[in-house]
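Of the protein chains in this complex, one is absent; all others appear in place.
The letters A and B name the chains in turn, as written, and every chain counts its residues from 1.
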Amino acid sequence: MMRGPRLLATAAALACAVAFVPDTAHAHLVDTRLGDFYSGALHPLTDLQQVLPWIALAVLAAFQGAQRARWIILVFPLALAIGGIASLAVPLPSFGPLLGLVLVAVTGLAVAAAARLPLGVLLAIAVVMGLLHGAQNGAAMVATTDRLLFLSGMTAVGYGVITLATGSAIAFLHGAPWRPIALRAGGSWVAAVGIMVLGLHLVRPVAG
Amino acid sequence: MNRLVLNPAVVLAALFAAIPLAPAFAHTGSGVSLGLESGFLHPLTGPDHLVAMVAVGLWGAQLGNPAIWVLPITFPLVMAVGGLLGVLGMPLPFVEPIIAVSGIALGTMVAFSVRPPLWVAATLVGVFAIFHGYAHGRELPEAADAIAFAVGFVIATGLLHLTGILIGVLVGYEAGAKVVRACGAAIGCVGVYFLLGAVGVIG
Partner (left out) sequence: MSGRAFIARAATAGTSAKPDAATSPAGGVRLGGRALLAPFAALGGLAAALLCLVVGLLVPATMARAHEATMAVITLREIAPGRFIGQWTMPPVDLSLQPIFPPHCTWEPPELVCGARGLTGQLSFMGLGSKQSVATIRVIPHEGPMEVYTVSAAKPTVMAARDPGTDLAVWRDLAETYVNLGIDHILRGIDHLLFVLGLIWLVKGGWKLVKTITAFTVGHSISLAAATFGWVGVPERPLNAAIALSIVFVGVEIVKLQRGEVGLTARYPWTVAFAFGLLHGLGFATALTTLGIPQATLPIALLFFNVGVEIGQLTFVAVVLALLWAHRQAQALLPRWGAAIPAYVIGSVASYWFLLRI
């Protein structure tokens, strides 16, 4: 009896998510409202190349069980912040976009396989992703951006998304056997996106 | 605090809902939302693709364990291979006829409730997945935002599978099983129509 409403809720949310996109397509400056903290918080969310692997990473962590998963809640935001700070001093590496897409594909594949990873490997993925995305977001700051606020906002949203996604995925995995399969199918889709766009990038490098 | 337990599915759903909303606020958002939109609509605008996707879900549900979970997980990956071929611009012969034929084949399988060994089913679905992915892959380089386009058509395709699986849940009931088979027959007919279109007999 419980399954129906939940599925419905999920489907409805997805439908809303999709339906709202064209409507709000006329984007405006995020920077003008609520200050640089919030523009830092929104910046990663505007890039699917970042949000997608974040969620995949969280689900991957959830597959390792709560005892291991919780470490990424600490490690990932830290790496994000360090990456952001590093972007102030070091220019973005040229392999950035490539690495970003590889991370999408790798995390997606690992979720699809429901891979049991050693904690070190999981954290290594989290660190590499955090550093890269932190640097990419940090590079988006302009001269008038308050750096401290922007980077705090970015770190906060990284922490928030990773925590919520990990917690939700762990809770979601309890119960019926179709649930891990649903998450694995989702991971497989993420991997598919990563592989195809990676292929495109190798043929004709995309910006980002 | 225990009384205030949040429903995990709802939280997850809300989270998913929030993600694509967020890009809409972006300064670079127009590319992302355009890509998402066109990607999302791409599988939905080709009726031959659309029905075949639903057929995959239906058949998976009909076949039961382990196909019901092998198919949704492996399909995207096989599709990605096809997508890669499309992105790289590799020539692949008879794309449209083969998509139509796989629609017919899948529809027939569902209509007659055929239960071949898993590898046969997987191969059939796999061939279809490659050609389907190829068709999308060809579009990818033209998209405003490639990753958004990819995410868009992936969501649409996933939802079509889900639709098929949810309809397929009916096989548990006697009348429902008939409905599922009728759907399969209808899909087969649509496939025939598009095959005739693809080889130039009609249209």
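Basically, contacts are C-beta pairs under 8 Å (C-beta built on N, C-alpha and C of every residue); 3 or more make two chains touch, one makes a residue touch a chain.
What you are looking at is a predicted structure, and each value in this text was computed from that prediction instead of being measured.
Within the set A:148, A:176 or A:202, the residue that contacts the chain not displayed is A:148.
Those residues of subunit A that touch the chain absent from the view are 26, 28-29, 32-38, 41, 66-67, 69-70, 73-74, 77-78, 81-82, 146, 148-149, 151-153, 155-156, 159-160, 163-164, 166-168, 170-171.
Going forward, only the chains that are shown with their structure count from here on.
Chain geometry summary: the mean Cα position of subunit A and that of subunit B are 24 Å apart.
Interface residues of subunit B facing subunit A in the complex, by the touch rule stated above, are 7-30, 32-34, 36-37, 40, 68-69, 72-77, 79-81, 83-84, 87-89, 133, 136-137, 140-141, 145-148, 150-151, 154-155, 157-159, 161-162, 166.
If you check the complex, the residues on subunit A that touch subunit B are 6-7, 9-14, 16-18, 20-31, 42-43, 45-49, 51-52, 55, 104, 109, 112, 161, 164-165, 167-169, 171-172, 174, 178, 181, 184-186, 188-189, 191-193, 195-197, 199-200, 203-204, 206.
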